[in-house]
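Reviewing the structure listed below.
All protein chains of the complex are present and in place, except for one that has been dropped.
Should a chain be cited, it is by its letter among A, B and C, assigned in written order, with residues numbered from 1 in that chain.
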Amino acid sequence: MNAAWLPLTALATSLLVAVTIFALPEEARRLRTTINIGAAVVKIILVTLMVRRVAAGHEDIFSFQVIGGLDFVLRIDALGVMFAGLSSLLWLCTTIYAIGYLEGSANRKRFFGFFSLCVASTIGIALADNLFTFLIFYEMLTLSTYPLVVHRGTEQALNAGRVYLRYTLSAGVVLLLGAVLLNNLTGDQSFSSEEGLGDYLNDHRGLLTLIFILLVSGLAVKAAMVPLHGWLPRAMVAPAPVSALLHAVAVVKAGAFGILRVVYDLYGIELSVELGVITGLAVAASITIIYGSLRAIAQQELKPLLAFSTVSQVSYVILGIGIFGPFGTVGALAHLLHQGLMKVTLFFCAGNYAEELGIHRIDEMDGAGKRMPLTSIAFTIGALGMIGLPPVAGFITKWYLGVGAIQAEMYWVVAVLVASSTLNAMYFLPILHRLWFRPGPSHGKGSWPHEQRLGRLETHGWLLWPMVFTALISLGAGLFAGLPYSPLDWAARVASGEYLP
Amino acid sequence: MLASFDVIEVLLALCLTGSAFVCLFDRHLVRASCFFFVFAGAMVLAWLKLGAPWLAASELLLGVLLTGLCFFYALGLLSPGASAPLKHDKFSHPWSRVAMRVVLALAWFVMVGAAIRYVIGDMMYSPAEHPLLLAGVLIAALALAAFALHRHLFRRLLAFNLLGSGVFILLAGVAGTSAAAQMLISVGLLVACLGTMLGALLIRQLLHLEGVEALGRDGKPQRSKA
Amino acid sequence: MITLLLALALLWPFGVMGHAVWLAYRAPEAQRDYFSVLWLSAAWPALLLAYVGEAQWTMDAWMLGGEWELNSLSRPWLAFTALLWSLAAVHARGYFAAEQAQAQRGDQDAQRRLLRLALLWPLTLLGNVLLIIAQDIASFYLGFAVMTFAAYALVVHTGTQEARLGAKAYLILAVLGEGLILGGFLWSAGAADTLMLQGVRESIVSAEHGAWMAALLCLGFGVKAGVIGLHVWLPLAHPAAPAPASAVLSGVMIKAGLLGWISVLPLSHAQVSGALAQFGHWMLVAGLAAAFAAAVYGVFQRHPKAVLAYSSISQMGMMTALVAMGLVAPDVWPLLWPGLVLFAAHHALAKGSLFMGTSISEHLPRWPQPLVWALLALPGISLAGAIGAGMVSKWGVKAPLYEMHHESLIKLLSWAAVGTAALVSAALWRQWQQRHQGGSNREQWGAWLVAVIAALLTPLWLPLPAGSIEMPPLKEWLGIMWPFPVGVLFAAVGWLLTRPLTGKTLPAGDLWGFYAFVVGAVLVPIRAFGHCCGRLKSASVITAQKAEETLMGHLTRLLSGESWLRHHTSGLMMMLAVLLAALLMWEGQR
């Protein structure tokens, strides 16, 4: 039984929300909030439904013909549902957070409209079943995030937006070229087809490699791989929920997810190995991991530090793709979710510090643990996860990546992982030290840069609870990774689909 | 050779070419307009000669009367109260531009001539047999060159009209005076007339709004952003 | 029932932490008792658990698949660990009494420090307990990491310059160690596709690079166990840490490294490869080197806790050597390990009571002085193997070695015990020199006394397999006891010899200075390179901006061509027509 309405409804939920929000007047705050949260909840229910259907072995497809030989196809598969689940879960959190964060500021209608559009794009990316459909939502994502990046409208924000566009649109063009070349070579290639492109290997080896490079370099810009990462730290000028979304779910993950699709579903892992591109991917990812960490160490401000940390962490996913074998794949897939959860927590925390206490620089964080204990605990959980310490989710993926690397006999990857953990510790532990072990304004030494008392608790409830929730989830995803339907379990399910016939 | 020599046609052709030349390249605008009357009159005769009385009538009405009046209106001679009648074209052209236009006109002439040679196979052997056709080619080339050369809007308008006439003669020359050709020409005449009327109105309006300088501003780099 | 107890043992510390948080945010300042009975009880369920019996738990949902076990190894280990934690907690209540009073008076700093300690103490304990019962890698690593990082608070507690240095050294080496452990685990587990410690052991035996895996893991755990070269944090951290913290650090946490070795190394495995046996030899050498070098260096320390830290290094060196025997001579291990566990347990309690003793000597109770000092010396003497449990534990390891004819090692160990004796006497001497009267309280000396007694009577309460430990036969007593007087003698002679150099002592943390120098030297070119890159980047940015400006200028000039185009449109049209015609003709004529 094909429930074609399911993928379409999932997509339409956030699209309709976007349209509705644009149609509502700026002042209709309450209604907008209700619609936003309601739709997010509906989306989660839909995704849950999808999970159940995928687990039951159904494949729901919605498709129509755009032009001859080219279809618009949405399909629910395990990998897509994984990404959709991440985005819908974090959408709820980020929406709640953003409502609190933007309380009383201007242009909220525009913000939430594009925010919903952005999430609709990620859902589309998740459910797209061919490169054409993927490309549609991929570019839609670029466009819908631009207004979010420049939201503040300052000179700095506008410049960041320009840089962002330069990178992403150029990447889009490269991607388009790759997609058209591929379409030309193979016709409309569904992500769900079992064969991969193995048939073309003998005659078109060079072309296939070229297309792979085009596609991956186009996607790598969004995934912020060195040297295509320049936009990400600059995009930090955006409001905290945007940074959270950009870093955790929408943009960087879209890039990483795209690479996943290309390698596993389009080319097929065997072909990628045969072409030898996969090792290149692993090397590039390793360089990115180390480079990002090194740059993060040098940062003085919290958000750029987190940005470089993202540069480094997202490449774990790519690294996992670059490791041939089920463990690498599981690691990559699980990290897609884990990193999202942890990074969103960290950005929420950074936003809370900035909102409540006006903290932007790392050296202003002394003793903030006392003033904002829950935020600081969440930050600690996120940071430990980034380092890869158990029991936070980061450890699980690091483990799978490492084991995968050993099994693929890529021993240097383990060295990279260990080095990265150490470097992560080098920039996160000092912050934790400052948070918990240094006396600061809350102990009567100096004062906070710009303190506001936003709520009865340590800060506004809308800001606090999403963060606590994501922190708990990232902790739980590590502690109870063995539970059915945990990220790890789902990743293993996807991976077994890739490697087992 | 002489036997096929039609004196009237040759005279008409000469008259057309000559008046067109003066009309195109005389800086004295009133005189040029007067010569346009001469040219248009010759055109009427040419149509009669070619056996198209209907066209002759339209030419008389549209070409001579309306278009001519339009020119005088544009020059400010019809309404005595109008500001500053136009007399002379005072815009100058650099030599390079003139040379360029001459080369282009030659090329154009050769091209159109060659094209017609292919259509009317025998013309190559007796070019003088079709003096009107030859005049048409010449006028078309000259008029186009003048159109490209001049900056003064009035003179460009004039050049356009002559170009139109040249093209019509060519059309009649190569295609005869079939119904289709006559129809094309009459439409062309009508359009030329309408265009000229519009142009004349515009010229007056521009003169009224901006003065003489505006008529030659075409192509000059726009004044730097104020 | 036992499962319930396990859950209680693991969750109880959380309850304790919750109580501490509640105290901090809800209770009025003056009534904050950071070391309440609840807090003291953090380790009690775990202690109880050790005595309930053997059990096994498997949990698929737990991380990568959990497998916990209370077996003949983990039970005694848990027992001495939990016991020392309990005692140290009681001691802490006394030790921090003054600070607590300060906090109740409203001193923000004291409140902060005590809250931190009250929170992280149970967490450290939790990690320690978890790593003991864990049989799967993830749980073990989790417990190890939690313990390691939470213990930072214990080290840094006072917040003085020295404490921060010690904590820094501790943390840096801990991170390094965690990295090595992770690498080793990944390698060995990946090679054998396993998630259990058992699998790691098998993997190390069977894998081609087993020795390297073992080396990574050993070095990683060695950070905690104070292997020579990686030991530098011990003498830096201990003097700075509060006495109860030092007691657990040196008593049980350091043993976690030992347990790590025992868990991951394929000891007693008959078919160890040549490389692995080779590695065992290296480890043996390293252990003995640590045992002697630490003793030689340690006696010249000024601070009694630093001396004790070196003593720990020395003792751990001995244990390293014994573990290495499991690789070098696998057949000896089944007989050796109960002795080793007893050795570890006894050392834990004895070292714990020695460290607690340092706080007693700083706040001497109003008892007869000879009694106090005798009591202070007792665990030291026992540690040197002259009396009580020390003697039994010495015999516990000696006997199997005798049986398997490793007399040379016994001789070396005996000489190492001389070092131990010298160290404890030096420590006592330093305590004597730095003694203070007054300020003691009940909890402080009570816990200490119990620890001393427990140390002396270790074999009696340690739940080792029945019959694995026996009293040494009388004729061996001399062979066991002789190192103590010799050691005291050595210490005295050494003291006499070095008297002229009075005032000058060797710095604690020997190699730390060297390491810091090396790292600093390495960082200089890296920093220079970084600056160079930064300059290069800014230079290229400027160049790019300039180039962009120039380019824009050219572009603007180029675009003014638009008006030229506008001017020449009709001419261009002619040209286009002619060009097209010519082109078409040319193409047609070909």
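The rule we apply is simple: a residue touches a chain if its C-beta (ideal position, glycine included) is under 8 Å from a C-beta of that chain, and two chains touch if they have at least 3 such contacts.
Note that in this section contacts and distances are computed from a predicted model.
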From "Lipopolysaccharide export system ATP-binding protein LptB", "Amino acid/amide ABC transporter membrane protein 2, HAAT family", "NADH-ubiquinone oxidoreductase" or "Sulfur oxidation c-type cytochrome SoxX", the hidden chain's UniProt protein name: "NADH-ubiquinone oxidoreductase"
Shown chains that the omitted chain touches within the full complex: A, B, C
Touch criterion as defined above, residue of A:T9, A:T48 or A:S170 at the omitted chain: A:S170
Residue among A:T48, A:N107 or A:T209 touching the omitted chain: A:N107
Options B:V22, B:L77 or B:L184, residue touching the unrepresented chain: B:L184
Touching residues (missing chain, whole complex) on chain B: 111-112, 114-116, 118-120, 140, 144, 147, 153, 156-157, 160, 163-164, 167, 170-171, 174-175, 178-181, 183-184, 187-188, 191-192, 194-195, 198-199, 202-203, 205-206, 209-210, 214, 217-218, 225
Touch residues of chain C, complete complex, unshown partner: 552, 555-556, 558-559, 562-563, 565-567, 569-570, 572-574, 576-581, 583-585, 587-588
Sites on chain A contacted by the missing partner chain, in the whole complex: 22, 64-68, 70, 72, 106-107, 109-110, 132, 135-140, 142-143, 146-147, 150, 152-155, 157-158, 161-162, 165, 169-170, 172-173, 176-177, 180-181, 183-184
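Convention: only the chains that are shown with their structure count from here on.
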Per-chain CA centroid nearest to the all-protein CA mean: A
Longest centre-to-centre distance from chain B, chain (CA-based): C
Interchain centroid distance [CA atoms averaged], chain A/chain C, Å: 36
Computed distance of Cα centres, chain B from chain A, in Å: 70
Chain B: positions in contact with at least two other chains: none
Chain B residues within the chain C interface of the complex: 100-101, 104, 107-108, 111, 115, 144, 147-148, 218-222
Complex interface listing, chain C residues touching chain B: 560, 563-564, 566-568, 570-571, 574-575, 577-578, 581-582
Chain C contact footprint on chain A (complex, rising order): 298, 327, 370, 373, 384, 388-391, 395-396, 398-399, 402-407, 411, 414-415, 417-419, 421-422, 425-426, 429, 436-437, 439, 443-444, 478-483
